[in-house]
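Note that one protein chain of the assembly has been removed; the remaining protein chains are unaltered in position.
Let's turn to chain A:
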Amino acid sequence: MTGWILRAEGLTKGFTLHLQGGTRIPVLRDAALTVEPGECVALSGPSGAGKSTLMRLLQGNYGADAGSILLRRPDGGVSDLATAPPREVNALRRDTIGHVSQFLRVIPRVPALEVVAAPLIARGMAREEALDRARALLRRLNLPDRLHGLPPATFSGGEQQRVNLARGFIAPFPLMLLDEPTASLDAANREVVIALIGEAKARGAGLVGIFHDLDVRDRVAHRVVEVAPLREAA
């Protein structure tokens, strides 16, 4: 099979807490995950098992201790995120990996509309067109127009999360990572997110998500991958 978008193998990740006397926290050992185009994979497992850790590895936010994370880029080439130098990770984040984190990291003074349009502008789209698309997506997520020009710092949790979602879904990334994308949303907006996920699948994106809302999970995910806690070892 050569169709995969993401192929992670042998992933091992732990933390050494030097400020706590060098305590070792092993989290993942020899984890594997393959995602095909058009497929949505849900990660499940008890709290603390390492779901978010795995997502962060797939985004390049955490560094793997061992293993490979192969990603198929839009240009057809393959990169190993686990060993890619910083500049290549930044390029992968621009072109290949879309990411909706659980919480928006607000940038002081930057209006919501610009936050959402940024990934398109980074890919070279003309500013006006990028802002138009951002506006349309924010409207679809029911974020009132009067908020578009304001920095999200003072927004409610659900409003911030919709800005975050719009930023993640604005560009056609081949791989989408979703950490609790519907956690702070009302029912109507949850439906919008489910539709956005459906559209991403339809255009051939691969998705990996953590969905604590089992109803959402059952509606969007093709399969569930269990992240099992490691026994205390080593």
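Criterion: a residue touches a chain if its C-beta (ideal position, glycine included) is under 8 Å from a C-beta of that chain, and two chains touch if they have at least 3 such contacts; residues count from 1.
The rule is short, and it goes like this: contacts and distances are computed from a predicted model.
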Name under which UniProt lists the unshown chain, selected from "Tryptophan 2-monooxygenase", "Anti-sigma F factor antagonist", "Putative phosphonate transport system ATP-binding protein" or "ATP-dependent DNA helicase RecQ": "Putative phosphonate transport system ATP-binding protein"
Touching residue (missing chain; options A:Ile25, A:Leu70 or A:Val89): A:Val89
Omitted-chain contact residue, chosen from A:Ile107, A:Leu150, A:Ala195 or A:Leu214: A:Ile107
Those residues of chain A which, in the complete complex, touch the missing chain: 15-19, 56, 60-63, 86-87, 89-90, 107-110
